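Worksheet: one structure, shown below.
A single protein chain has been omitted from the complex, and every remaining protein chain is retained in its original position.
Now for chain A:
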Amino acid sequence: MSRTQFHSGVTAAEAADAALAASGITSGMTVLVGGFGMAGMPVDLIDALIRHGADELTVVSNNAGNGDTGLAALLAAGRVRKVVCSFPRQHDSWVFDGLYRAGKVELEVVPQGTLAERMRAAGAGIGAFFCPTGVGTLLAEGKETRVIDGRDHVLETALRGDVALIKAHRSDGVGNLVYRKTARNFGPVMATAGAVTVVQVDEVVPTGALDPEAVVTPRIYVDHVVDLSTTTGQTTAPTTAPTTEEPQA
């Protein structure tokens, strides 16, 4: 018997609303939101979160919203108290930029690899880890440091979510997941770090149709699957716009 609940057969919005309601998400929680830009962003689940109404949220995601949809829409709706991310400033991050400059949202900037590893640690039961990234920079200020094998390291703590919202390509009938190309990005790590993980998938395939050797996220990490292929009505297709970012990252 699968513990995973499947939400399908209604409109995409209704399925996503049901999954969000079942996730137990409430105001003040920490939400892990997958995606690197729009690739892998669970737009249908974020839209459901906006309709749900939970606010004072801490959102952990690589970026702080692009354009006016997805995470940007959640921010614009005033539901986010704090953003934990690696790269908030982009050519199309006007929603976050405005809120940040107005002092309406708190920001914690974390190096991208440290962000991923802090969530990996949370999912793996590791409380904290020593990491060389960021040593000697503003982002290590106030953190414990230690010399290990002659190299400076900074202590980084695990980062857990009350709920993880991610996007995968396919689920089988018990919640095993595979992803598509670079839309995988933070999904597998967030699935392990969320106390409850909600996934939107392009389709659910019969159990046995996924090669067990190729499963990326095993079912144990998955609580709710929203099957966009069996829902009716419009699903949201991500748009692609080449960006000109800062010279570095």
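As a convention for this text, a contact is a pair of C-beta atoms (placed from the backbone, for glycine too) under 8 Å apart; a residue touches a chain by one contact, two chains touch by 3 or more; residues count from 1.
The rule we apply is simple: contacts and distances are computed from a predicted model.
Looking at the choices "Phosphate ABC transporter ATP-binding protein", "3-oxoadipate CoA-transferase beta subunit", "Transglutaminase-like enzyme, putative cysteine protease" or "Copper resistance protein C", the name in the UniProt record of the chain not drawn here is "3-oxoadipate CoA-transferase beta subunit".
When the omitted chain is restored, the residue from A:T4, A:T30, A:S86 or A:T197 that touches it is A:S86.
Which of A:S27, A:T137 or A:S229 touches the hidden chain is settled by the complete complex: it is A:T137. Residue positions on chain A in contact with the hidden chain: 36-40, 62, 86-90, 96-97, 100-101, 107, 109-117, 119-120, 131-139, 152, 179-189, 216, 237-249, in rising order.
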